[in-house]
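Notes for the one structure printed next.
Complex shown without one protein chain; remaining protein chains in place.
Let's turn to chain A:
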Amino acid sequence: MTKRTAPDTPPRRGARQHRVDSSDRRRSWRRHHASVARGALLRLRQTPVASTMTLAVLAIALALPGFLLTVLTNLQALTAGWDTQPRIALYMQTELSDAAIDRFSRELLLRDDLSGVELISRQKGLEEFSEYSAFSDLLEQLEANPLPAVIMVTPLSDDPVKLPLLKTELAGLSQVSEAVLDMEWVQRLEAVLALAQRGSYVLGGLLALAVLLVVGNTVRMTIESRRDEILVSKLVGATDAWVRRPFLYSGFWFGLLGGVLAWLLVQLALLMLEAPARALAELYLNRFELQGLGLEGSVLMLGASVLLGWVGSWLAVARHLREIEPGEV
């Protein structure tokens, strides 16, 4: 071992450190974001099959709840036009005179468990029937009006237990030949719709979780494949944020592209539904336009998918980047 000696020439000065000032740093920060965003997008293209599969899974997972909620919104719009107040139709005995029926309807008005009484006389019933029904020709062949007078009463309470009791009571009146609790099915439909809506929220939640897992797993594999780069970058002074950035952008792109595909899928599905929906609406004499996602829905859908992609990659990055530390080099 040789004796320690001074360097051949004494150092003139410390090697000059290069300073990067803060405006440079901001500019370089923006530059890095732009280049990383572009890089992450190009990286998706480098593995076209894998990326396409991932995007397809994301698109389907995002489109399903979007589609379901759109359909439900439409059904609710369809039923909103209908009077949902439960009513009881009282079919009068046909032998009663118009005057007797009129008197009876006034008596009903005095009851305190009814909030409304509407008399549809035999004549008015006939007019309505011939206006709306395809069988109006048939009526013309009959000599007498076969329709009974109907009194539509609106119960004060819409309690599902009290309504049938009231119906039975009204049916027992001597003037009444039959009482039918009307509009019950609209209420049932509404209950079903509410259930379906809740169901699609649950489904949406589960599928959102699936999106997180799919993005998370894809990003995890990307992290694994770029392990060396992460190690070297950390060794030459990369911050956590710098190392994280490309992966967060991958998640962002997965979310955005998956969301756009999902949007297209929903629009396509709605397009296919439009004709049958219109036919159905016509059957119910209802003026009805099929609603698409609309601007709000579209923004919500894209926003949610971008957010999910980003959060999914965050989860993967938070979990795996800390494990890659240059200790073992």
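Operating definition for what follows: a contact is a pair of C-beta atoms (placed from the backbone, for glycine too) under 8 Å apart; a residue touches a chain by one contact, two chains touch by 3 or more; residues count from 1.
What we mean here is this: contacts and distances are computed from a predicted model.
For the chain that does not appear here, its UniProt entry gives the protein name "Cell division ATP-binding protein FtsE", which is one of "2-oxoacid:ferredoxin oxidoreductase subunit beta", "Phosphonate ABC transporter, permease protein PhnE", "Cell division ATP-binding protein FtsE" or "Spore germination protein". In the complete assembly, the contact with the undisplayed chain comes from A:V236, out of A:L42, A:L110, A:A144 or A:V236.
Touch with the chain that is not drawn comes from one residue among A:D113, A:E127 or A:D228, which is A:D228. Think of the hidden chain as still there; on chain A it touches residues 1-5, 7-18, 20, 24-25, 27-29, 31-32, 228-229, 231-240, 242, 325-327, 329.
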